[in-house]
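Here it is, the structure in full.
Just one protein chain is left out here, and the rest sit where they should.
After this line comes chain A, so read on.
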């Protein structure tokens, strides 16, 4: 009885795999049927009700004004060349590095490294100089299209979301460290901060900051004025602003390039120290990059910025840089609210690292700061990052509450367009699509970061 007869063929409806596939197919089919019938039903209903549909209206003139019109960078013709030269530069320097490695020459050798830097940074920088106007900052006006209005609203939303995420992370970190501090008073205060902010609805907090705090500031004529540099009143916070001149774009590009270069130099220095034990050169090349490139740009493009002070003109201060109470209230409100959650996430992450780690680090004569920075936080990150992602998503989504305090973000602008054009289905669709995209981008970035710091099990 050593021979087994071949197992009898199971009919597909009795095999688990077959059934699984069949169920999947049925599910997919019914989902598609639902989607298609929903789509057709909608069009049919809109038609019978005499409601216009389609996205054509997006191209018509908006006609209303937006209080805070963030400039939208629109790439022009030259931008393509910049992208191409960036790709070519990176590709060439990569090939060079590979080639050197194959020939067993140290690619970290200063001369070769310089060449790589020149290729990956110099080439795009040169293109940028040749096509100086490769990005145009467009400002929304009443005669712009609805698309432009939506883009401005989106830019306002992103501005709040980015600032809110960064600020709430740092504030959360400080609160968490405060809660863990052995100082009784400090840890109690931080605990109260967390409990208070976590348990009050966010909309109420926004109203508090806007109507109670910022509207109680003095009026325009009685502004708090600190020597003309800082002016604070009900209409906002006014600071001296930088007015970009002809060469501003070039200057900023040079600054960013220099920063990228410095980052590369520092990375190389670290690698050299790891591989050879010799500390790589850091200070001189970095200084050269940071001072040299911007000054070259200054020379080539002329003065990049002029300082502009706010002055009282007519009804309000104008000139300089103004932060409106709506924007400030929204950023402060969201930051304070989310920082309480972030603090708890960070605290639990830190407490999740076993005591032994801290004790071992102390035994190696590290001081408290080093223990936290080198040993605890990197391990805590693995616990912190996943829940933090959802807090970042919450900031992006909660920014739409701004509609209640007059900040013209995406939902607010969309609402205006909805009412003027009456295209409710389209606008709601755009809202859903855009927020989905923002959320997916945040999760994608955070998941990538999470994958990098995750514990690699071998």
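One rule holds in what follows: a residue touches a chain if its C-beta (ideal position, glycine included) is under 8 Å from a C-beta of that chain, and two chains touch if they have at least 3 such contacts; residues count from 1.
In this section, contacts and distances are computed from a predicted model.
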Next item on the list: Given the options "RNA polymerase sigma factor (Sigma-70 family)", "Tryptophan synthase alpha chain", "2-oxoglutarate oxidoreductase subunit KorA" or "Amino acid ABC transporter substrate-binding protein", say which is the protein name UniProt records for the missing chain.
Entry: "Amino acid ABC transporter substrate-binding protein"
Next item on the list: Can you work out which residue in A:191, A:234 or A:282 touches the chain that's missing from view?
Entry: A:234
Checklist line | Sole contact to the chain not displayed, among A:142, A:275 or A:368 | finding: A:142
Notebook entry, point to check: Which positions on chain A touch the chain that was left off?
Noted result: 38, 41-42, 44-46, 48-52, 63-67, 142, 203, 211, 215-216, 219, 234-235, 313-316, 318, 324-326, 400, 403-406, 408, 411-412, 415-416, 418-420, 422, 424-425, 428, 431
